[in-house]
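I am attaching a structure below and will ask some questions about it afterwards.
In this view, the complex is presented without one of its protein chains, the others remaining in place.
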Amino acid sequence: MNVSLLVSILASASVYAALATAVVLVYRANRVLVFHLAELGVLASYLMVTLSGEAGWSLPASFLAALAVALAVSVLVHVLVDHWGRPFGHFVGTVLTIAVGGILMGLIGMIWSGRTVRMILAEGRTDVFGEPISTNTLVVMGLCCLATVAVHLVVNRSRLGISMRAVANSASLARHRGIQVSRVLLVVWLLSGALGTIAGIGMASLSAVAMEGAVIGVSAIVAAILGGLTSLGGAIIGSILLAFGEQMVIVYVDPRYSQVVPILVLFTILVIRPSGLSGRTESVVRV
Amino acid sequence: MISTRRFAAAAVLIGAAIPAMTCARAAEPYRIGYLVDASGPMQGIFKTGLDGFKLYMDQVNAAGGIHGRPVAIDVRDVQIDPGKSASSAQELASNGAIAIAGLSLSSTHMPVYNAMARLKVPVITGFPVNLSVILPPKPKAGVYGVGAVVEILGSVAGKMARQTSPEGKRFACTVFESPGGIIACDHAVAAAKAAGFSSAEKILFPVTQRDFRPIAEKIAQSNPDVLLTIFGRGRTLTFFPAIAEAGYRGKILSAETGTGDDELREAAKAAPGIDIYSYSRYVSGGQGEGPQVEALEKAAHQAGIPEVLAFHSGGWIMGAVIADALTRCEQPCDPVRLDAALANTRIDGGGLTREPIVFTPTDHFGPSSYELYHYDRARDQVVSTGHVEKASSQLQ
Partner (left out) sequence: MRTVLSRPLSTAGPHPPAGEARPPSRGAAQGDRAGRRETGALARRLAIGLAAIAAVGLLPTQGLYWLALGNQSAIAAISAMGLTVLVGTAGLLSLGQAAFLAIGGFTAALLVIHMGFGFLGAMAAGGVVAGLAGALVAAATARTVGIYLAVGTLALQYVVEIVLSDVEVQLTSGMGFQMPVAQVLGVELTSEEDWWYFLCLMTFLVWFVLRAIVRGQPGRTWVCMKENATVAGSLGIPVRRARMAAFALSSLVAGAVGVVHGFYMGTVQITNYSLHLSIVYLTIAVLGRLGSIGGAIWAAAVITVLPQALNGFMRALGFDLIAFGAGLEDVVLGLILAMILLEAPRRLWARIRPGRPA
């Protein structure tokens, strides 16, 4: 295996990791499995490429604008799931995110008519261990890693993170301790929206801005489940394993089966070890 | 709660009644139904074909119509949905359409053919993709095609590949995993071997694949002399740079079945170091010489279309075929008579394609010709090499 393939795998892994972290973050907070983040990422990438291309904005400015829109959507989803949807439980919350994902895809189709556009964040090559690697790939990898690590630090080291873990553990107890649960949940959704944006833009930059970019949502969920769905570290490991598996299958077996890999992994986990690699048992009902 | 839902249900049903009520039977114009993907991901291909079709019919109507009657086109957006295609075709037929034209992706074709067969309404499928049911010796009744049958597209590729690389030994065909694509590649691989390539393989990838880096890696490793790509819009743009990135420096031959010259140029610019060819049944960009080429150029210019693509040409030719059949149709023209007229078609390509469009009762596709083009980096243009392959509709 050469350096270029390894970098490619790590870049994909970093995108999955960002998205999987978002999935775990939300799941821990309110047991909702988010199905709309990849679509949100696609929306952000379309916005960014339109602003930086046709409208002539600079890359950072268009990124910030896209991020702002994604965060606004996340606020809406928070209201939808945590306020209006609260009486109905996390089950309904999950299906609500499926609905949101569908709405986002519909809007994207209406506005951009399903076209495919390239979006390169950085031109040129960089030397890595003697091989010229596309700088763009390295930039994407760097951005996604940075975002993922930043969120991990927030959760594990900051006071906000402690509040988040408290809410994840037991919302009612947290409320008794004076933590404003609703505000914490809002932050969780905002963080997930930001991660989704960065992952979506990263993926779009690696391949292209296109509606098909939404398929990484399923891969991210699989990576999260592989890692145990409640473990942030597990999400990262799951992402690396998944990216590895997918690309190795493409290069050394047959590209046709690249989409089968996450599915097979998922099936295997669900049948053998639903609690995932980290082994933290959820409410796995044995009957 | 129930009441609000029932109200909403009633509103929806009334809304659906409106198209049935407002589409009154107009005895005057010839009504042609057109099914298209106008709002989905493939609209760049199919809607462009509709544009070409409309340009031709506008020209016909401007000259007074056919037998004094104008031609009216009823368009339905079916996206790539087989169910919608079938029911839209039925809606159009029951509103007076005497033929259905266009159609979107190949998966939507058979349901439409079956539905229209029950009503005896002829269907003319456009460019790019046609199913092999229209080939001799026993084509499906009432179904005709002016596009490209994937089996033939594939076999022609083998010879084209040899033309681009006279000494080449290794051939590879890459396409997304759709039945049409797989068949095209199978035929291409067989034709390449027949044309003297010592190794010929096919590399398939999932339909939704957009991240081509690992696949490009894989292909670059096997390093074929000629790589045949059968993509549509979008994939070409992302695949070419990826494979250039992976270090490939051979020749790429792109089958024109949904790419478009504009995207080919953009993709080629992002893939330096690779020699890029394409082959197509219909010309684009005003290439070719002949009365139809000029007429299409003029009409497109007047309509504000910046660049004539192969899909425009295909739509224009489909317009010509239908208009010609309407002219010869026994009066009063109805679907059955129109079908009889279509089954004896002979239209000159007028420069848009080198072989005439010929339908007979035992052959609803006819001979077809394909021209080889080369991307000239210096002039940033797709230029004809002059090489033309003619293919009969008989499958080997």
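All chains are identified by letter, namely A and B, in their written order; residue positions are counted from 1 within each chain.
Simple rule for what comes next: a contact is a pair of C-beta atoms (placed from the backbone, for glycine too) under 8 Å apart; a residue touches a chain by one contact, two chains touch by 3 or more.
For clarity, every value in this text was computed on a predicted model and none was experimentally measured.
Considering the whole complex, the residue from B:Pro111, B:Gly196 or B:Pro367 that touches the absent chain is B:Pro111. Interface note for the absent chain: among B:Gly52, B:Gly180 or B:Gly351, the touching residue is B:Gly180.
Of the options A:Ala55, A:Ala68, A:Leu107 or A:Val253, the residue whose C-beta touches the omitted chain is A:Leu107. The missing chain lies against chain B, touching residues 1, 3-5, 8-9, 11-20, 22, 38-40, 43, 75, 77, 79-80, 82-84, 86-87, 90-91, 93-95, 106-107, 110-111, 114-115, 118, 131-133, 177-180, 182-183, 206. Where chain A meets the missing chain, the touching residues are 31, 33, 80, 84-85, 87-92, 94-96, 98-103, 105-111, 113-114, 218, 221, 225, 259-260, 263-264, 266-267, 270-271, 274, 283-287.
The rule we apply is simple: only the chains that are shown with their structure count from here on.
Those residues of chain A that touch chain B in the shared complex are 4-5, 8, 12, 109-110, 113-118, 134, 137, 203, 206-208, 210-213, 215, 246-247, 250-251, 254-256, 258-259.
By the touch criterion given at the top, residues 39-44, 177, 203-206, 208-215, 217-218, 221, 233-235, 237-238, 241-242, 245-246, 270 of chain B touch chain A in their complex.
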